[in-house]
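The structure under discussion is supplied below as structure tokens; questions concerning it will follow.
Only a single protein chain was left out; the remaining protein chains are all shown in position.
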Amino acid sequence: MQRIGVFVCHCGSNIAATVDVKRVVETVKKEQGVVHAEDYPYMCSEAGQALIAAAIKEKNLGGIVVCSCSPRMHEATFRKAAERAGLNPYMVEIANIREHCSWIHKDMEEATEKAVILARAAIAKVHLNSHLQPGESLVTKRALVIGGGIAGIQTALDIAEAGYEVDIVEKTPSIGGRMSQLDKTFPTLDCSACILTPKMVDAAAHEKINLYTYSEVESVSGFVGNFSVDIRKKARFVDMNKCTGCGLCQEKCPSKKAKSEFNRGLNTRSAIYTPFAQAIPNVPVIDTESCVKMKTGKCGLCEKVCQAGAIDYSQKDEIITEKYGAIVVATGFDTINLDQYGEYAYNESPDVITSLELERVMNAAGPTKGHLERLSDGKAPKEIVFIQCVGSRCDDHRGKPYCSKICCMYTAKHAMLIRDKYPDVNVTVFYIDVRTPGKNFDEFYRRAVEEYGVNYIKGQVGKVVPQPDGSLLVQGSDLLDGKQIKMRADMVVLATAIEPEAGVRKIATMLTASIDTNNFLTEAHPKLRPVESPTAGVFLSGVCQGPKDIPETVSQAGAAAVKVIGLLAKDKLLTNPCTAESDTLLCNGCSVCQNVCPYGAIGYEDKEVNDHGIRETRRVAVVNSALCQGCGACTVACPSGAMDLKGFSNRQILAEVDAICR
Amino acid sequence: MPVEKEFRPKIVAFCCNWCSYAGADLAGSSRLGYPADVKIIRVPCSCRVNPMFILRAFEKGADGVILCGCHPGDCHYSTGNYYARRRMTLLFSLLDYLGVEEGRTRVEWVSAAEGVKFSTVMNEFVDKIRSLGENVRLGDLRCKN
Amino acid sequence: MKYSYYPGCTLRTKAKELDTYARKSAEALGFTLEEVENWQCCGGVYPLGTDEVATKLSSVRALRDAKEKGQALVTLCSACHHVLKRVNDDMKNVPKVRDAANLYMGEEEPYMGETEVLHFLEVLRDKIGFEELAKKVVNPLTGKKIGAYYGCLLLRPGQILGFDDPENPTIIEDFIRAIGAEPVSYAMRNECCGGYISLRDGEKAQNMCDAIMENAAGFGAEMLLTACPLCMYNLNKSDKLPVYYFTELLAEALGVKEAE
Partner (left out) sequence: MSKHDAEMIREISGVNPLKCMKCGKCSATCPAYDEMDIKPHQFVSYVLRGDIEALADSKSLWKCLSCFACIERCPRNVEPAKLIDAARQAVIRQRGNEADLSPDEIPALLDEKTPQQLLVSAFRRYRR
């Protein structure tokens, strides 16, 4: 029987407005073993913690229960407070009477009654808690960044600047990501390549940064501080060390019909290619699906013209295994597929394009060399219609329920750039709401309207009808004027919703990092831990966590880097002491637990046992607590009941069940 | 005149620490209510839930037990929720056989981002248990005198 | 292969061609349309109200009848197709409607939406296959430029009808290709013809049909194909392009148009 103290927090009015805290205190005083109970407005405050410490010392408490917010919030706080007062930190239990009680119930009677029951369950559990001691594990001082866009590059640069080794894994042949595809950036209209290329060069040149381009993460094992990652380096068929990047192979390659991924399929590229002129590394790859040599065995022109002898058709994929202390996900985004949005005629007319495609059209290195022209006939458009929220804010089976956040601003940018360069072109924007929170953002949008005469119409577009004369009939709402508008346009640009890059779910699964229904990675706390995944040692950078623009991405990238540096700066980490443990006397060595353990943490040893006076040697399970992550799968699988989990033992959980059902 | 007391079921919800417990926290911080009849027990993973815990709950007078874990493929420990799903399928059909209706037990996947789902599921589950009424008490014959 | 067949009111009278050519073609393609006995009119429009039950019973009877025969239920008219599929979906997925309808019908075994409802075009695409159909064409309509006219009822709501992509359908175009002609794609092929509004406001319907035909003709269509008697009626108010039922051209291509 422990001497237990119960501490009930008001959390200002967050708890106290719905739960009668005084009554909770009075009621729990009657519980077995409770020798102290009190309430305080903010238990997590310094004064609150001092209160707890004082009680522990004065009343010689052996265990405490804090009735407060979620343990995910302040369990660590109260454990530290207990430790400072000389109590083992694992003798602390939290009864969650805020998130699971006061915030979801309105009736004070009901909420108070529930708070008491939750407190009782925690008291029943803490009676059975034991003095656990965390172990230690070493930290591998190297970080992995998955994704080589602006988010990944910035994170890697910041980590490397602190003196740690960083590897970037990028699945395409070059780093640069989506930002390299943009023409100009809002709200200052700087040229995207001009500000990105130096960063790419810095990353490539940094002695602490190692690039794995044209590579993908194959598998991940281990845990915070000790990840082991297999990286697949896809065969480039070009020797990175020999290639000088002269570009002759690309010029001479006879197969030039593959769609250029970089230009969003608007033009073609050769079978041996670098995605764009400033690509880093400036070493081409051979796309086996369009290479004549790969398909038929004949050709080999690139090999013949390569002065450096860098072409190697026999190259194979290579698997590299590397150890990391921390992993940053920076996988970025793509625009959604528009097949389901037939009403916008995107698949029918080449003159209906997405905004990202327009970026390529406006770019001097793009398919039209930067001239604004219709992709169907190359004519200069006179009337351009922009449609906002294509697939965003769609709570249906076709689109995404969220706001993609960047579209209002880039559409204003596009409209402004077009009006600036081609003053005779009329630009109309159909919008639902114009959302411009951000420094100098609304001013930017207003400039599009006031200085550049962009015509903003509040209302969605219902249908785009390609006309026999090649024009497009746009039928939309003008809600403010109360009209249905039918207007001719030469080009229609769709502000297409963005979504996390396709492979992110697979990566999240490998990392056991949680992911939401829209495939955005979940942060450990939406406000207070926005760049950490709930999985220790995994951090988030850029749009993989939620829609954001370039400055936000760069800030978050830096924040993620700081978290990584904080982790790598430690030599050792304390491990979770809530691991499995086998009772040698009960174990019959059947191997069932070993089979369900996802971490290979269970082994077998021949041990001498004394079973009721009979001494014999038995094969029994032994848990390696450094590997055990404490899931508890083995405890349920064990047929003889030998396996138990420290901190969540069978007796503890049963005691909670009993207390709740009492 | 005797007033018939409103039936307030006892419901135990086992929630895994990584997804469902966080989902319940999110339901709380988003103020998405569900009846106070639901009491949550935190476990590291849905696979930590021993069928014994559920039998014990019914033995002690619970009217419904729900187990929530991460979505398939999203388990923090990779495969725990698959074990839980298999174990529960077996247990629930046994319970049904013993006279504890299938509706009194449920497995649900709730992610850390699904506060809405957590609240919806709990509301539904409580409605279901209320419609089923009081549960039969499972007894442990070994303890009978 | 035998299918239960629900002709619907209009195919007996004003749209006989749609029906007779379909039957002839079916035989030529090796399947039989077995008319549902004592079928009753589907009502022409699907009642959207969630509390509508009585207006759905005639459809439920036909669906039941097909279930008892163990056959899929085939329709030709777009409206019948629309109503039957949606009522079937209610019987499958909407307990409120299903329970009330079954209670009303009073049959021992409740109907739970088991019958597969198919439009004749779906039979051609999913059961026969357009490639197979093309092989059976003896009289290909080579050189004819044909615009498919879908209208509303065949396609929408796409998730329930599951007929084709409601915004960018291709089934009739594929059919046109199979009978040897050249499909002409135009964006207004899924715009409304005016429907029943033409009873009160013929001019409005005609304006709508004019716009559709203009769009189709502009892209080079020489004629339009439809599956719906009401669309046919409305489209005929406009004289820009001739309109045919798809079954007529099918029978022609299969060489059974004149057969007795």
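We just call them A, B and C in the order they show up, numbering each chain from 1.
The criterion applied here is as follows: a residue touches a chain if its C-beta (ideal position, glycine included) is under 8 Å from a C-beta of that chain, and two chains touch if they have at least 3 such contacts.
Predicted model only: the values in this text are computed from it and were never measured.
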Task: Give me the visible chains that the unshown chain touches, in label order.
output: A, C
- line: Missing-chain contact among C:44, C:140, C:218 or C:255 belongs to C:44
Message: Just to verify: which one of A:43, A:166, A:461 or A:597 makes contact with the chain not shown?
response: A:461
Query: Which one touches the absent chain: A:479, A:569, A:585 or A:609?
result: A:479
- request: Pick out which of C:62, C:101, C:152 or C:249 touches the chain that's been left out of the picture.
  value: C:152
Residues from subunit A at the interface with the omitted partner, ascending: 343, 389, 393-396, 398-399, 432, 458-463, 475-477, 479, 482, 484
- request: State which residues belonging to subunit C touch the missing partner chain.
  value: 8-10, 13-15, 41, 43-45, 47-51, 55, 77, 79, 152, 155-158, 166-167, 191-192, 194-201, 204, 208, 228-230, 232-233, 236
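The working rule: only the chains that are shown with their structure count from here on.
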- prompt: Looking at which chains touch which, would you call it a line, ring, star, complete or other?
  reply: line
Query: If you average the CA atoms of subunit A and of subunit C, how far apart do the two points sit, in angstrom?
result: 48
- prompt: How many angstrom lie between the CA centroids of subunit A and subunit B, rounded to a whole number?
  reply: 30
- prompt: Which subunit C residues reach two or more other chains?
  reply: none
- request: Please set out, as single numbers or ranges, the residues of subunit B touching at least two other chains.
  value: none
Field: subunit A-facing residues of subunit B, complex
entry: 10, 12, 17-19, 21-22, 24-25, 27-29, 31-34, 36, 39-45, 47-53, 56-57, 60-62, 70, 73-80, 83, 87, 111-114, 119
Statement: subunit A contacts subunit C in the complex at 339-343, 345, 347-348, 397, 463-469
Query: Of all residues in subunit A, which touch subunit B in the complex?
result: 70-72, 96, 98-101, 103-107, 110-111, 113-114, 117-118, 121, 505, 508-509, 512, 514-517, 522, 534-535, 578, 596, 598, 629-633, 635-637, 645, 648, 650, 653-654, 656-658, 660-662
